[in-house]
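Read the structure below first, then the notes.
Note that one protein chain of the assembly has been removed; the remaining protein chains are unaltered in position.
Now for chain A:
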Amino acid sequence: MTPPLLSLRGISKSYGPIKANQGIDLDVADRSIHAILGENGAGKSTLMKLIYGVEQPDDGTATWQGEPLALASPAEARKQGIGMVFQHFSLFETLTVVENIRLVVHGKTAELTERIRTLGRDFGLEVDPLAHVHALSVGERQRVEIIRCLMTNPKLLILDEPTSVLPPQLVERLFDTLRRLRDGGVSILFISHKLEEIRAICDRATILRAGRVTGNVDPREHDAHDLARMMIGRDMPEPMPAEPRTGGDKQLEIIGLNHTPDDPFAVPLADINLTVRAGEILGIAGVSGNGQSELAALISGETRLSRHEKDRIFMMDADVGQLGPAARRARGFAFVPEDRLGRGAVPEMSLVLNGLLTAHPLKLLKNGLVDRAQATAFAETCIRDYDVRTPGPQTEAGALSGGNLQKFIVGREIMLAPKLLFVAQPTWGVDIGAASAIRRRLIALRNAGMAILVISEELEELFELADTIQVLYHGRLSPPLVTRDTRPEEIGRYMMGAKPEKADA
């Protein structure tokens, strides 16, 4: 038997009291696609940063093709033939594709341009070498990252959650590229928490839970259920069934909204139409960067319409286009923004004060002054009811893990008992247990008659939650699709810009 390409023994890494990786053993074979499977926070990304040399382990050894490997720096890793495609891209937006690549690969611009085209043809990674990166779609940017790695002729390519940003059809295309690369002699470390994908493409899977290895299997011999149990340590929670309802009041209605933001990198919105009724969840699907943040800001009131744009956005039957966030909240609107730190919560402030930020109308003020006792009681209730893991209500928001802070923010907004709830990316970076708790809570609220709007990148999530789905692509919304009667591939087509099949009625 040939020695493994990369072999790790007893790798450990701690950040303060948090043990991100403990005694990790890993063998990656030559010419294989090897999955690292685990929940958010299981230590996958830390392990990859250690292998690529971005961070250094506290303990443990590594061998590379039988020789000791230093794990010292990204430059060292690249010299050995290890390349990495990051989850959050490390491209430079104001530079062109070829300039980005020239930063990593030696060579003249003209020669590199030609090589980019050749690689693109050979591996299905077509992209215009002279385009500026800020003008590229997310899928194209990922291709640039992969090309950039491939041009250093790596033996091992690390891909951190590569499918999280792609519509289903492009995932297939990426897999095809990865298989071609493997057959060309490159091993691939594929990080994911999506079980079906791993079963579809990987030869081997190493499963992490809470910083430790809990399984090392051939994923094709196990079904998704087994893998999930190894990953989260118990069975997957069952989704909560939604009761069909019809004919609630229109709580949010947007009619023919056009908006061009000041920011030149922002996406202009065109002809947005949507309706959310009481007792209904509307999901907005789409790869991020297609106008989600612009639309969210218009709905939350962070962006206001000018005085000339009347009758575009209605909440609870009132035109709210010119109103700010506070005025909209006063009408029974609540909002969980996508970025928890900075917009959802103030990191340096305690949970009590963060609770006050939006929940002050719940009698947390007395004669205009903060009622400490009431405010603390509110935060304690939220922490208890929404299973927020924290030492106490006086903890700073920034000290909570992403998932726990998200539970607190969602809880805070739900406790306002809004008529209309808007949640952007409800389960980003939240572990599976907490994510399913948040989803069950949303469905329960829907069943109780709340109107809910959800923006999410995770198609599976929308299929679990939403009654209807609309897809946002290049600032335009698709017509509403009833979730029960729609297949994911159909959503995927809209995510890539397909036009509605029938002509406008």
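Please note the rule applied: a contact is a pair of C-beta atoms (placed from the backbone, for glycine too) under 8 Å apart; a residue touches a chain by one contact, two chains touch by 3 or more; residues count from 1.
To be clear about the criterion, contacts and distances are computed from a predicted model.
Engineer: Can you pick, from "Sarcosine oxidase subunit beta", "Ion-translocating oxidoreductase complex subunit G", "Imidazole glycerol phosphate synthase subunit HisF" or "ABC transporter permease", the UniProt protein name of the chain not displayed?
Structural biologist: Options "Sarcosine oxidase subunit beta", "Ion-translocating oxidoreductase complex subunit G", "Imidazole glycerol phosphate synthase subunit HisF" or "ABC transporter permease" considered; the missing chain's recorded name is "ABC transporter permease".
Engineer: Given the contact definition stated above, which residue among A:13, A:44 or A:102 touches the chain not shown here?
Structural biologist: Final answer for the missing-chain contact: A:102.
Engineer: Hey, which of A:20, A:35 or A:91 is the one touching the hidden chain?
Structural biologist: A:91
Engineer: Residue by residue, what part of chain A touches the chain that was omitted?
Structural biologist: 54, 73-75, 78, 86, 89-95, 99, 102-104, 262-265
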